[in-house]
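The other protein chains are all here in position, but one chain of the complex has been omitted.
By letter and in written order, the chains are A and B; residue numbering begins at 1 in each of them.
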Amino acid sequence: MKRPRKFTLPDFVDDVKPFLLDWLIWGYLAYTVIFLLNSYWYTQYVNWYGTLTLKPWGWALTIIGTFSCALLSEKFGISVGLKTIKSVERPPQKAWALTNWGITTLALVVFTFWVGWLTTDMEIGVIARRAPKTFHLWSGLSHPDFTHLINIDPELEDTILGSLIDTIFMAYLATVIGGILAAPLGFLGARNIMGGTWFRRIIFYITRAFFNVVRSVEALLWAIIFAIWIGWGPAAGTFALLIHSMAALAKLFSEQVESIKKGPIEAVQSTGASFWQTVRYGAVPQVVPQYTAFLLYRLDINVRMATVIALVGGGGIGRFFFYYKSQLDWNQVGAVTIIIAAVVWILDYISGKAREKIV
Amino acid sequence: MAQLEIKNLKKIYPPNVVALKDISFEVEKGEFLVVIGLSGSGKSTLLRCINRLIEPTEGSIKFEGREVTTASKKELREIREDIAMVFQRFNLIERSLVLTNVLTGQLAELPLWRSLLGRFPKELKNRAYERLETVGIPEQALKRADELSGGQQQRVGIARALMQDPKLLLADEPVSSLDPATSGTIMDYLAEINNQGKTVITSLHFLDLVRKYGTRAIGLKDGNIVYDGHPKDIDDEKFKEVFGEEAEKVHIT
Partner (left out) sequence: MNDNNKIQGRGPWLFLRNLVIAALFLAAFVYALTRINLDLTLLVKNFSSTVKLWSAFAKPDWSVLGEGVTLLIKTLYMAFMATALALPFAIVLSFLGAKNLMNSPIARAIYTFVRGFASIIRSIQPIIWAIIFVVWVRTGPFPGVLALWIHSVADMTKLFSERVESIDVGPMEAIEATGAGRTLVLIYGVIPQIINPYLSFTLYRLDINVRMATIIGIVGGGGIGMRLYSYIRKWNFPKAVVMTILIIIMVWGIDYLSSRLRERIETGGGEKTEGFSI
């Protein structure tokens, strides 16, 4: 059945995307080669790590070189971009790793691993050599000091138990408010609802961009902003978790709305139900259970995040962890760590069981 | 006056795909009308035009003397209350209970607040349960719809349709997603409903089912009626006309 024509992106956008990805990958290869040469050069002869320095003509050469490599890779069928973004049938008789695309990917992975080993200063020997330095840490963990679990710590003016409850409620508030705000945003970011006209399409893209940007900034970084904004404390942490959850949930919600099936809606309509009844019995049951499961999962993530958000002034049980750690009071650090692990574990278990039941 | 009168019905999907060209026929109360034709011949469109799930482009549809095509929203809802529909892909609300699915057949009778809260009165629940008994699966009432097999899901679909207590039952390829044995059971239920004096209009793919159950058959090809008569009278000649030469072997089974 043909439907009325909808606005879609011009075709060339789909052709350009894989090419851009190829270009990016080639650029990345070139960049790492130059980067490696640079740091090797400096460590060997100047004994100093430098950042990338290239003559202007070097930049031009790199750009032109990677551009032509990207063009060529599409010609020779080793285009990772084409494989990722457009569907290209792979020849069925060959093993996956033997196809051009497979070889390209494996080569990229191996190369990246090698460069990665060098750039991240991997030094396995250090782990064994400095193991004794962690002795006080393990002894602290095995001899936890639970004094301040229910006794107020005069420095922090709170008990560990109190801040633990704070932590859970921070996550709870962030999930509930974020989840409620995410629903209308999710509608605006759903392709099938916002597909009709140019105007709707623009709102769709703006909404999507908005929650992708917000989502890309981790809750911990948002906490820095909110700590500056309204001062240190659990409220700042809650706002940070809230805005990040809202964006993440809006994306999931819009995906749910996009996957609504037409059949059940038709079926409810055909019984003579009114618009709101159709929404209630045709659309809502297709969205709500899955979304509730997402909310539970998000609560779980938020509790985890809330345990460390105090690092940048977000409040919660992390305050105790970071404070005792700065005091090198390892026995109390051990106690807080055990409590954090236990609570996260329990909530993870409950949320997992509840999700199983819903979906 | 016939129960359903269709005159000069035309449906064009934008931009210009013609699904139905100038269809006219009448259906008497108590008929078991089977619409046959290749996929894409306009069977689904025709059935969906009758309860206006698809807006017809031109023509008139009269159900028990009331015009469907120009009915206001409220009138349309009243007409739809009397016309139930059963779907090829069952179209159950998969995450809801079987009982809730059957109860949706009665939504139009409920006040809005009650239906939005999901508070169905006792006698409706009893009726839904009776309908499930009619189709032989009362023990599944409190299961989720997606836990059921295809045949059971279609039975729920029929129970939902029965819940409406309809005067006309539309069944769009009700057995195309089912195996032959289950198909027979489902068709038997439709025949039983027909025996209680309710009109049934259904589209089918298999000629032996058409011959066994139908009291009248309409053949659609490219949006035109090419056959109208008793199913028993469909000979090879007529069959080729409806389905085309190549389709012969595939569809006769």
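FYI, a contact is a pair of C-beta atoms (placed from the backbone, for glycine too) under 8 Å apart; a residue touches a chain by one contact, two chains touch by 3 or more.
Values in this document were obtained by computation on a predicted structure and should not be read as measured data.
Asks: One chain isn't shown here. Among A:V16, A:A341 or A:V359, which residue touches it?
Replies: The missing chain is touched by A:A341.
Asks: Pick out which of A:C69, A:L137 or A:L156 touches the chain that's been left out of the picture.
Replies: Residue touching the chain left out of view: A:L137.
Asks: Among A:L71, A:L156, A:I203 or A:V217, choose the residue that contacts the chain missing from this document, as touch is defined above.
Replies: Residue touching the chain left out of view: A:V217.
Asks: Write down which of A:L173, A:V284 or A:I358 is the residue touching the left-out chain.
Replies: Touching the chain that is not displayed is residue A:L173.
Asks: What residue numbers in subunit A mark contact with the hidden partner chain?
Replies: Here the touching residues of subunit A are 3, 6, 21, 28, 31-32, 35, 51-52, 84-85, 87, 109, 112-113, 115-117, 119-123, 126-127, 130-131, 133-134, 137, 165-166, 169-170, 172-173, 176, 192-193, 195-196, 212-213, 215-218, 220-221, 224-225, 228-231, 233-235, 238-239, 258-262, 265, 283, 304-305, 307-308, 311-312, 321, 325, 337, 340-342, 344-345, 348.
What we mean here is this: only the chains that are shown with their structure count from here on.
Asks: Could you please state the distance in Å, as a whole number, between where the Cα atoms of subunit A are centred and where those of subunit B are centred?
Replies: Their C-alpha centroids are separated by 47 Å.
Asks: Spell out the residues on subunit B that touch subunit A in their complex, using ranges where they run on.
Replies: Contacts found on subunit B: 13-15, 17, 19, 44-45, 48, 51, 53, 76-81, 83-85, 87, 89-96, 100, 104-108, 110, 112, 115-116, 118, 157, 160, 163-164, 170.
Asks: For a test of understanding, state which residues of subunit A touch subunit B in their complex under the given definition.
Replies: 1-5, 263-264, 266-274, 276-277, 280-282, 285-286, 289
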